[in-house]
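Here the structure comes first, spelled out in structure tokens, and everything after it is commentary.
All protein chains of the complex are present and in place, except for one that has been dropped.
As written, the chains take the letters A and B, and residue 1 is the first residue of each chain.
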Amino acid sequence: MSSDHGATSDHADHAGHDPADIDRHVKVYITVFVALMILTVVTVAISRFHLSVPIAVTVALFVAIVKGSLVAGYFMHLVSEKKLILAVLALTVAFFFVLLALPVLTHENGFWIPNVEQAAPAHTEEPHK
Amino acid sequence: MSHPTGVDHSKPHAAHEVHHEELGFWRKYVFSTDHKVIGIQYAVTGMLFLLFGFGLMMIMRWQLAYPGVPLPLIGGLFGDARMPGGTMLPEFYNELGAMHGTIMVFLGVVPLAVGGFGNFVLPLQIGAPDMAFPKINMLSYWSLVLGGLTMLGSFFVPGGAAQSGWTSYAPLSVIAGTGQTWWLVGMIFLITSSLLGALNFLTTTIQLRAKGLTFMRFPFFVWSQFVTSFLLLLAFPPLEAAGVMQLMDRVAGTSFFMPSGLVVSGQVLTNAGGGNAVLWQHLFWFLAHPEVYVLILPAFGIVAEIIANNTRKPLWGYRAMVYSLVFLGFMSFIVWAHHMFMTGMGTAMAAFFQTTTMIISIPSVVILTSLLLSLWGGSIRFNTPMLFATAFLPMFGIGGLTGLPLGLNISDIPLHDTYYVIAHFHYVVAPGTIFGLMAGIYYWYPKATGRRMNETLGKIHFAGTLVCMNVVFMPMFIVGLAGVSRRLFDAGSGYDFAQGTMHWNVVSSWGAWIMGLFQIPFIFNFFYSIWNGEKVGANPWEATTIEWAAPSPPPHGNFATEPQAYRGPYEYSVPGAAKDFTPQHEAS
Partner (left out) sequence: MDIPYTFQERRDTGLTNGKIGIWLFLASEVMLFGALFASYILIRTGSPSWPRGDTVLDVYLATFNTIVLITSSVTMVMAWASLMRRKFGTFRLYMGATILLGAVFLVVKYFEYSHHFAIGEGPSHSNFLAVYYTLTGLHMLHVFGGMVVNAYFWGPGSKLYQTNPVWFTNRVEHSGLFWHFVDLVWIFLFPTLYLL
């Protein structure tokens, strides 16, 4: 099976990745870096407000998703990645959510035998749960 | 593949050029990166473990047939800790049961079906020179070996091997002896092996297929390995995480799966508590349900190849079969809690899981029906592979149909954890998958060795095994419907309601022991034919798929010239063609 090894001195190996392209990408990386730093500070600052758990979770998750998307999209080049990879990842994310959601849904829907220590039923109004 | 410094890359070189120096014995036969060697290593390892796992069951079957009676001849071999006076202790029964399941599933069927057949056949069938990542391939095999050695070693630790079922439910598994820790470590090796193998198979199938070999021209076997690999890749990691958490519970005193206030032998446990034993079940079954499709899909693939070849007809409904396979793979991730109907879930979630479970039976039925219809009007050749492949169909049919009452919440209530369940899943795996694997061994043996296995011995092996499989497992439906629980070390002899069905245990046991005898012609045949089997050329079965273009056995690199696919995989009996088969790789 003959395989095309490619010339060892070819600079334009990756489609659209000539030196000028790289410079543009580097600018993006720096911008994303700054954004990530700001968002890190934001997420820590917001946590100082001790919001109620549901709101705190929502906000923290939202910020994390934005940060994660920046890393995935730009550092990991997903914004310009081939469809095949994106399809595999989409499938994975779907199953990820299944794994996250179904066990807890199954428990919320059934009777959850409370631990011996608990005097009250499982879902008391506690500040942090 | 790395090149030594200074090699001139400007000229591509042809495949048949001898490119590398001769490898020593160890690099060629032991630490090989050649997919064929690795495939055979996997296959032989898998077969040895299948035999060992079957051996464990043969011992158990004495206790089940004659509870409390000393095991004749070999009873003394197991020592007083396990069989004082030759009588089986309950702990030993549990040890045998847990390890039988673990070994058959993870060390027997998967290594043979996926590691063995997948590795050997897949690159050949897609016209590739090897897997995409040969070194990772070798690593995945040796990871399996490490896992297997760990599992075998666990028999020798104080307290013996794991004895909390192959399902290792918490909290029993958390408080169990050292053997369970070894089980968990062993599983981590096995899971790593499967994960590495899966990503290799997927990359190879996507990237290294021959020119002209589009996805819809894949042999069905390739599709089955492809979907299987996705299942392994995405379903195994949660079990790995769960294994780590159970290890933490056992070794670091955490309480992931340990509820508060647990009392063991009169002592209240001092761990933090607050854990969730059902969490283990969720994580385990998240893997273990797709795992059962990992067990069956390769067999579907093998049976499909053999049926097309021995009916001299294309497969009926290839497209429907492929779509069903993909749909089945996807659905397999959202049915798992049908194994947990008795854990106290509410009606909404029970309804969800039984609905998805009913839906997933549809693609199975499509595939089975298509295979059955593929027989219609064929010029059937009843050689040994075809006998196993054809018998697979009704056997898997029984297994599949008997799963339906288990998948429905209400009917599962009286059947859960009874012998009915054992009968159901053994029908799909034993005269189901294992028949598919036997068929595959007889079918591809000539490609791997250049010789045929003996047909007479094969037919004896087939007939005996088919009858015995049914003798062993059919009565278990009756026993289960009578309400006898599984995993009872005395087969329920202490219960009044079980008395009416106890005699069936004797029947099953004799079926199992006789089935053991019928494997002897197979084992003999397998080794004898390596040196004395009828020699064959590249394509003794007159098949159409690309693996038959390579010599038998294929050399390193597989093909003299890079194959190309010109048509679909099952162009048999094409009107107007010179032969009754038109190979996929032959230019017209």
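Basically, contacts are C-beta pairs under 8 Å (C-beta built on N, C-alpha and C of every residue); 3 or more make two chains touch, one makes a residue touch a chain.
Here the structure is a predicted model, which means the values were calculated and not measured.
From the options B:L199, B:A320 or B:I359, the residue with contact to the chain not on display is B:L199.
Within chain B, the residues in touch with the undisplayed chain are 1-7, 9, 15, 19, 129-130, 132-134, 136, 195, 198-200, 202-203, 206-208, 233-238, 240-242, 244-245, 248, 252-256, 271-272, 274-276, 279, 282-283, 286, 556-557. Residues of chain A that touch the chain left out of the display are 1, 3-6, 8, 10-11, 13-15, 17, 19, 22, 25-26, 29-30, 32-33, 36-37, 40, 43-44, 47, 50, 53, 56-57, 60-61, 63-64, 67-68, 71-72, 75-76, 82, 84-85, 88-89, 92-93, 95-96, 99-100, 103-104, 107-108, 112, 114-115, 117-118, 120, 122, 124, 126, 128-129.
To be clear about the criterion, only the chains that are shown with their structure count from here on.
In this assembly, the C-alpha centroid of chain A lies 35 Å from the C-alpha centroid of chain B. Residues of chain A that touch chain B in their complex: 1-8, 84, 91-92, 95, 98-99, 102-103, 105-107, 109-113, 115-117.
On chain B, the positions that touch chain A within their shared complex are 9-10, 12-15, 129, 206, 230, 234, 238, 259-261, 273-274, 276, 278-279, 282, 286, 330, 333-334, 337, 340, 343-349, 557, 559, 562.
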